[in-house]
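Of the protein chains in this complex, one is absent; all others appear in place.
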Amino acid sequence: MSKLLQVQNLSIEYASPRGVVKAVDNVSFSIGKGEIFGLAGESGCGKSTTAFGICRLLRPPARLAGGSVVLDGIELTELPDEQFDKLRWSKMSIVLQSAMNNLNPVLKIRSQLMDAIVAHEPDAGKEAAKRAEQLMRLVDLPADRLDSYPHELSGGMRQRVVIAMAMAMKPSLVIMDEPTTALDVVVQNGIIRKILELQEQFGFSILFITHDLPLMLEMCDRIGIMYAGRLVEIASRQEMKSGPRHPYTQGLLHSFPPLYGPKRRLEGIPGHPPDLIRPPGGCRFHPRCARAMTQCSSREPAVLADERGQVACHLYNEEGLSVEQASAARE
Amino acid sequence: MKTIIRIAAACWSAFPGKKGKLGFVILVWFTVIALFGSLLAPYPKNFIGFESWLPPSFSHWLGTDSYGQDVLSQMIYGTRTSFWVGIIAGLITTVIGVTVGVVSGFKGGWVEESLMRVVDLFLIIPTLALMIILASFLPSMGIVSTILIIGCLSWLYMARSIRSQTMSERQSGYVEAARTIGMNDAEIMFREILPNIVPVILANLVLVTTQAVLAEAGLSFLGLGDPTNVSWGTILALANANNAVLFHAWWWILPPGLAIAFFCFGFILIGNGILEKYRANRGNAAL
Amino acid sequence: MSKPLLHVNELGKVFGSRSMFRKNEFRAVHDVSFRLEQGEVLAIVGESGSGKSTIARMLTNLIPATSGDIMYGGQSLRRDKRLGRKLPTFVQMIFQDPFAALNPHHTIGYIVGRPLLVQRQWKGDTRPKVLELLQKVGLTPAEDFIDKYPYQLSGGQKQRVMIAKVLGLAPKVIVADEPTSMLDVSIGVDIMNLLLDLKSQEQLALILITHNLGSAKYMADRIMVMYAGQMVEYGPAEQVIGEPLHPYTKLLIYSSPDPWRDASLTMEIIDPQGMEIPKTGCAFHHRCPHAGDACRTKSVAVTKLGGERQVRCHLYT
């Protein structure tokens, strides 16, 4: 699978009254063409910041502190703004959390769908209006809704409009930041099925960001887990389901109360996320990790990359744990 | 002497931030002039013993006006009126405005609703026009009645903005939580909600004090101010009436305007300073 | 037969807004009945707008009920005014948004201590009692927390402060309105475990309001599924999740993402396309794959099946 997006050592910081916050610290991953890559993690882990860093939507005081982002062979970090704007929406579009203000409250749906097209193809004219109708049908919304205002649509419908909007220029990468978090579970199911259907039809890649690991395990091909600004593990869906390697991923997976199977006591993850201004030394998870060792608090774990994915944890490098020990560590 | 220093230190910390401190200095400057005006002023009040239209000189720092009065002395005495009008009218307005605003915002119900409709109604009719009517028909026009007129017309604006803030606080979680533990309405209003709308109260207090000073100046300018008393407004009125412009008497025109601006600016600085400190120790909680 | 700790009988709530011309009424809750004994946990599950939060607010008397009655230990909330004043010592509520439920202006000590004084459960300085309560909810060392302001605490810690405050009044029933939905999942599990431990230690009864079926199954002994203000299914947790009867419950379970379920199981889903909730017949018939004529016209009553199972659906009448 050839690479669409390659992110190398991406770092994003922002200055706060109490010092510089390293929100994203040396994150590297890649997304293949037509692949659905999930980025999961809890609040403050830097998953959304990573996405905004990639498509240059960081709001001051956040700024890109280093690393390279290559999309379809183009190095994005060096592009001047005008050229970057040409790529916006034509190469990569974004779907935000379905909060109330995802759409401009004073513009009709039609003009908000069309202005993305017109911005890139000024001569589109009447044809843009026709494409707006096609987009609405694409997400199973009646075309007459084009003339209504955002406040007249339900949460689910608004989110479908935003997804349709993201398809306007047939981009090769769609970044979705918690697209269904604020929706009821039945509506969410409908939206997710529609996204998968569209992905099947157009073959674009998706960077899907959420804290809802079970949802991610159902829809993503590969999943990256972030903690306190670092990418701690990447694994395929099967690998993640059968048994993740990083202690944090194991803890996270066991924090979601399952619907099926017998009732057993869940152990969450003790403590609370670290302060990113003065992060704990070495592996940032060591204060909360049940199997922390001495070197965990002193040295950052090197990333072990193998056929099963990636994991950044001392359990898996120096000692070169044998398969049994690794599986024991997993239980 | 030690107590004065301690009080000064306490005040100094009470006005936080660079802005707060600068605003405090301005406020002290005007308070001193207002309180000890008669001692500071080089010549007695309304003393018309000098030659008129004298430009600023060593003996008359701000020159003299058409009646031969020393402009600097008039300005100093004028500070007292404008200062007290601003402060007292501001306080009256705040007390009435906050109480009406909080009670009607919290209680709701059609009684408060209609009260607020009346307030909206009066807000549309220009306050200055209302003041003109009141001032022109009131028999005696002392400083007290000026304060009363300004006071009882400006609280309307404040009541409305406090009410809308209270209504939004009423929906918040901590008010519902307070109800479930059986707190009575009075405690919820004044112990739970009031501290959280302090920023809005402060912003309004600053606005109202500025409006009060401007209103007093307006009334004096229209000749409805207190004839026996001098204020920045009366000085300007006389300057305009006696075409100070034709006599190049800029030293008679500029000081009153700058004084009003400087005075109000002090209050705006204090208001912003306290707001910033207030937000800081609440972790920049959204107002 | 001793009086049940909490008995809710045909509870209803209608929000009326009389605008100048037409009088439109929204029936938020209709004909809800259940019983709760000491030490039991009931989960009320449903989507937003299903009326579950309205029920929570009626149980704590934040909003008055339009019809039906709520009885604590035999005393009716509607008839006995005395109960109204003493209610905080019977039932307490844990709110969904910890960031808004704690007054940013007061210290933690004041927030947890004040209710003790308001309900005259304590005399004089409340500090020792507050320290004990903070200890009980796991905010240790309590001395570090008592003088802090809410903004200095994380979401999970704030939720624990709210639980400490509620425990201070030693209520018999705790109503938790989506206690973990605003928190990270790993922190949420600790809060759920804390509530379960406190339930057994303090002999409490717990009502959990949630849209997440997983947490409902994890915490509750019984589950009540709400749709459009009405109870559509009720029964022991394992059975309601394991063998759901009502089509809506099946839809909820099918829609909830769970990686370990049998992916081959599919279900026919009718997309409501923003249609209004039907006024006549069963409120779910416009989305129900099994909807027949009866469903579209005749309103449905609750049928009681064995083992405390109840369902409101024509398939079972």
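Letters are used for the chains, namely A, B and C, taken in the order the chains are written, and counting of residues starts over at 1 for each.
Please note the rule applied: a contact is a pair of C-beta atoms (placed from the backbone, for glycine too) under 8 Å apart; a residue touches a chain by one contact, two chains touch by 3 or more.
Simple rule for what comes next: contacts and distances are computed from a predicted model.
Trainee: Going by UniProt, what is the name of the one chain that was not included in the view, given "Multicomponent Na+:H+ antiporter subunit C", "ABC transmembrane type-1 domain-containing protein", "Ribose transport system permease protein RbsC" or "NADH-quinone oxidoreductase subunit L"?
Mentor: Not shown, but named in UniProt as "ABC transmembrane type-1 domain-containing protein".
Trainee: For the chain not shown, which residue from A:A116, A:L198 or A:L252 touches it across the whole complex?
Mentor: A:A116
Trainee: Which of B:L27, B:V103, B:I162 or B:L236 sits in contact with the chain that's absent?
Mentor: B:L236
Trainee: Where the complex has a chain not shown, which of A:V7, A:A40 or A:C55 is the residue touching it?
Mentor: A:C55
Trainee: Contact with the hidden chain only, please: which chain B residues?
Mentor: Residues touching the hidden chain, for chain B, are 117-118, 120-121, 123-130, 132-134, 136-139, 210, 214, 217-218, 221-224, 233, 236, 239-240, 244-246, 248, 250, 253-254, 256-257, 260-261, 263-265, 268.
Trainee: In the full complex, which residues of chain A touch the absent chain?
Mentor: Touching the chain left out of view, chain A contributes residues 55, 57, 59, 85-90, 93-94, 96-97, 99, 101-107, 115-116, 119-120, 149, 151-152, 162, 165.
By definition in this document, only the chains that are shown with their structure count from here on.
Trainee: Going by the touch rule set out above, what shape does the chain contact graph take here: line, ring, star, complete or other?
Mentor: line
Trainee: Where centres are the averaged C-alpha coordinates, which chain has the largest centre distance to chain A?
Mentor: Farthest by centroid: B.
Trainee: Once you find the CA centre of chain A and the CA centre of chain C, what distance in Å lies between them?
Mentor: Distance between chain centres: 32 Å.
Trainee: How many Å are there between the centre of chain A and the centre of chain B, using C-alpha atoms for each centre?
Mentor: Centre-to-centre distance between chain A and chain B: 53 Å.
Trainee: Report the residues of chain C in contact with chain B in the complex, numbered from low to high.
Mentor: Residues 60, 62, 85, 87-88, 92-93, 95-97, 100-105, 114-115, 118-119, 149, 151-152, 162, 165, 169.
Trainee: Which of the residues in chain A come into contact with chain C in the complex?
Mentor: Residue list for chain A touching chain C: 42-43, 140, 142, 153-154, 156-157, 184-186, 188-190, 211-215, 217-218, 241, 251-252, 255-261, 263, 265-270, 272-273.
Trainee: In their shared complex, at which residues does chain B touch chain C?
Mentor: For this pair, the touching residues of chain B are 172-174, 176-183, 187, 192, 195-196, 281-283, 285.
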